[in-house]
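A single protein chain has been removed from this complex, and every other one stays in its place.
Let's look at chain A:
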Amino acid sequence: MLNPQLNKNGELQHLLTIEGLPKAIVNHILDTASSFVSISDREVKKVPLMRGKSVFNLFFENSTRTRTTFEIASKRLSADVINLNISASSASKGESLLDTIDNLAAMHADMFVVRHAQSGAPYLIAKHLIDTRQSHVHVVNAGDGRHAHPTQGLLDMYTIRHYKKDFTNLTVAIVGDILHSRVARSDIHALTTLGVPEVRAIGPHTLLPGGLEQMGVRVFTNMDEGLKGVDVIIMLRLQSERMSGALLPSAQEYFKSYGLTPERLALAKPDAIVMHPGPMNRGVEIDSAVADGAQAVILPQVTFGIAVRMAVMSILAGTHG
């Protein structure tokens, strides 16, 4: 089966998922990102790599945070950014997803950054671009349903590499709502691609999808056991609609069983880092003392996220590397 995110030379054509992405490409993105990190510290925070290119942020699902980071990354690459909050415009007028794409492609878009509530939606767009011979237009998946959030996965890898240097001796725990999390899936694929020997998933059975073992993950339902000796803890956001109902009885009980407190953090290695894709629910999945503590690297994640997205976009645009 043709992997739609690579072109026939094996180069990155679209970034749709980390699954199946060659390790060399992942490392190339991380290396490129590190050259961009310092740009943000400069007086003039811009490079001209995407000057004259148009990036369309197509957010079919609301997300101020992710959209903003893509917008900043595009602007630092000197691209023109157009933000479209589609859930509030075309879709509500009945225009189909692909009609929207055709219209924007006719405006000479160079790149689509797509967020959609349905798993696989960016694949549909990428396939449509291939079918309509518009291979110069690139697609970046900015989160599709429960499936993937590859730039988040990559920025998480960048963060881990920054603090831990080597992936091949790490134990990484991902905690929380794995079932509904595209971040967890992208992290799992990225970690296994980069050679992390032990990836753990921790959560109650109601939030753990079947088949995690086949993805190379060790499953824990007991948080204390799962955190023992880990180097990296990735906390997931618990969506408010999951906090009460048939999946979980209450946010309080969730915090009691799976909230990351200083006591629980002490079970991990002393130099373990704590990550979170944001936005955090303090007192639900993470205690403020941990979120603001010395081991938290949650704000650096945000900073690195800009550089990683710059790297992805510049590589796709072919203007770098």
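As a working rule, a contact is a pair of C-beta atoms (placed from the backbone, for glycine too) under 8 Å apart; a residue touches a chain by one contact, two chains touch by 3 or more; residues count from 1.
Here is the rule we go by: contacts and distances are computed from a predicted model.
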Task: Could you check which of "Dihydroorotase", "ATP-binding cassette domain-containing protein", "Manganese transport system membrane protein MntB" or "Heterotetrameric sarcosine oxidase gamma subunit" matches the UniProt name for the chain that's left out?
output: "Dihydroorotase"
Task: Please pick, from A:Phe36, A:Phe59 or A:Tyr123, the residue that touches the omitted chain in the full complex.
output: A:Tyr123
Message: Can you tell me which of A:Asn9, A:Ser38, A:Thr168 or A:Gln214 touches the chain that was removed from the display?
response: A:Gln214
- prompt: Per the definition of touch given earlier, which of A:Arg115, A:His138 or A:Arg185 contacts the omitted chain?
  reply: A:Arg185
Message: If the hidden chain were put back, which residues of chain A would touch it?
response: 1, 3-4, 19, 96-98, 116, 118-121, 123-124, 127-128, 144-148, 182, 185, 209-212, 214-215
